[in-house]
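Below is one structure. I have some questions about it.
The block that comes next holds chain A.
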Amino acid sequence: MGSYITFPELLIWLPLLAGIICFFTKGDRAARSMALLFSLIILGVSVASLFYTDTKFVNFNAVNYYYPNNLGNTFFVGLDGTGRLLTFLTALAFPIIFIATYKSNYKNAASFFGLMMLTQSGLMGVFCSMDALLFYFFWELALIPVYFLCSKWGGEKRIQATFKFFVYTFAGSLLMLIGIIYVYQHTPDRTFEDGTIAAHSFAISSFYNAALSGTEQNWLFWLFFVAFAIKMPIFPFHTWQPDTYDQSPTSVTMVLSGIMVKMGLFAVIRWLIPLFPLATVKFSHVVMILSIIGIIYASFIAILQDNLKKLVAYSSIAHIGLMCAALFAMNQLSVQGVMIQMFNHGINIIGLWIVIDLLEKQTGVKQISKLGGVASKAPVLTIMLVIIALANIALPLTNAFIGEFLMFSGLYKFNIWYTAVAGIGIILAAIYTLNMIQKVFYGNTNSITESVKDISWNEKLILGFIVCLIFVIGVYPQPLIDITKESVTILLSKK
Partner candidate 1 sequence: MNITTLSFILLSVMAVGSAIMMISSKNPVYSILWLIVVFFSISGHYILLNAQFLAIVNIIVYAGAIMVLFLFVVMLMNLNKEMEPVKNQRMLLIAVVSGGSLLLVLLSALMKMDAQMPVQMKIGDQGLISNLGKVLFTNYVLPFEISSVLFLSAMIGAVVIGKKD
Partner candidate 2 sequence: MSNFLQIVWLIPILPLIGFIINGAGRNILSKAVSGFVGSAVIFASFLLSIYVFIEVKNGHSEVVHYFNFINIESLKIAFAFKIDPLSSLFLLIITGVGFLIHVYSTSYMHEEPSKDFAKYFSFLNLFVFSMLLLVMGANYVIMFIGWEGVGLCSYLLIGYWFKNNDYTNAGKKAFIMNRIGDLGFLLAVFWLISKLGTVSFDEIFSQVSLDKLSLADKTGITLLLFVGATGKSAQIPLYTWLPDAMAGPTPVSALIHAATMVTAGIYMIARSNILYIMAPLTQHVVAITGLATAVLAATIALKQNDIKKVLAYSTVSQLGYMFLALGVGAYTGAVFHVMTHAFFKALLFLGAGSVIHAMGGEQDMRNMGGLKKYMSITHLTFLLGCLAIAGMPPFSGFFSKDEILAAAYANNPILWAVGVFTAVMTAFYMFRLYGMTFLGKFRGTQEQEHHLHESPAAITIPLIILAILAVIGGWIGIPEIFMHGGHRLEAFLEPVFRQSNAIATKHALSHSKEYMLMGISVAAAFIALVFAWNKFSKYQKSETVSTGFTKLLENKWYVEEFYNAIITKPINSLSAFFNNIIEKKVIDGLVNGTGKAVNYGSRQLRWLQSGQVGAYILLMVIGILILFIIQLFL
Partner candidate 3 sequence: MDIKAYIILALTLFTIGIIGVLVRRNAIIIFMCVELMLNAVNLLLVAFSKMHAMSEAVKASPTYVSDAQIFVFFIMVVAAAEVSVGLAIIVMLYRNTHSVDVNFLNRLKN
């Protein structure tokens, strides 16, 4: 064990290394290139991991270092299907972000890219951890660089907005920490390779075998769930999100909305449901109702939202709400849908942010009411946006359709009325998306949009790539399904 470097390790350490190197790189261009180079290498590793890892959860490719501590926690990382999908998303997102914002100039670029890579490392860690404490570590670690990124390079009200975000998530994760400790106290003995026995263990296998009564599960469920709900975010824990998305630098917003919100869903899949199966069943209605309220509520707010970034933020809340609801429906269709939708949503929303970033950079405004007529100035940009936005509202033959279709059909199996109400979200999504397209891109140009130029090569490249991905997955989603199939079955067997 641990005698050779494995994929999860590479995925965690490479970004960390890259981050440190970026910090010490002199010159903005060099740091930028360095970050891009490393992110591409990591993408390569991730792609390789898709091919070379065993899909079976039981034999997941795990590194299990014994790290001499009487607590019985280890540096225990591994990749199962879900993990591989999300690490791949993470690995894919960063080069996309770097290329799309290649022309942005950041003050102090070395620190910026360093922190970005550290964020990636933290995210990879979250998705690879097979040890509860390690998971908590990375969970927080992913947050810290993001805090600095947002506060340093963000918009006008960045400090307050980011701090709200930070305290909110920090409070949530501390509750989870208590939960982790409590579960830990109820785990069985663990024998390490060298024969030492720890009374309890943080390893995922021990956690899954923790002896928890129904009542214990009930309140532990909420301790964990609140942390995850804040991260996702689920109504009514979502208010940090629009402000943060609004104020963060766009590349960080992409990380936040594309990947970090998936941490919450991932955590529910990896930890919450298998740990507290009884409570999951018991509270699934509560969670789903909250999620569905969130869908409708956020969609409604998005309709009159004038701030482009907040609009996307609310749309993201609605989408995540759907994923969360589907997850708790706990059947093969819905969970499978969530799995691939996590990936798809990540891709789509990053695409949206790229377009919004371009618009904001060129016009300096993000108020929908101040824009207009962009289509006649920047047709390619418009086409890209329209495709991505329509993918975002799950038009058939785009990637999100597959996910939403599966999620809805799973949800329907669970409860008809939830599906019907959540389905209203589909209509509302069409309303706000089309409103946005109409007001920003259609109509006549005004003094602000007069000078908008169409996109340049790097944006074309990246948006084109995203659009291709949207269609490829939309037409042939099977590979994506195959990656996670096994995980779904295992998750459902925990029920």
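Some notes on this structure:
By definition in this document, a residue touches a chain if its C-beta (ideal position, glycine included) is under 8 Å from a C-beta of that chain, and two chains touch if they have at least 3 such contacts; residues count from 1.
How these were chosen: all candidates are chains of the complex that A comes from, given by their letters.
Since the structure is predicted, the reported quantities are computational estimates derived from the model, not experimental observations.
Put simply, of 1, 2 or 3, the chain that touches chain A in this complex is 2. Here chain A touches candidate 2 in the complex through residues 164, 168, 236, 238-240, 297, 300-305, 331-333, 336, 373, 375-376, 379, 390, 395-397, 401-402, 405-406, 408-409, 411-413, 416, 419-420, 423-424, 426-428, 430-431, 434-435, 438, 441-444, 475-478, 481, 485, 488-489, going by the rule given at the top.
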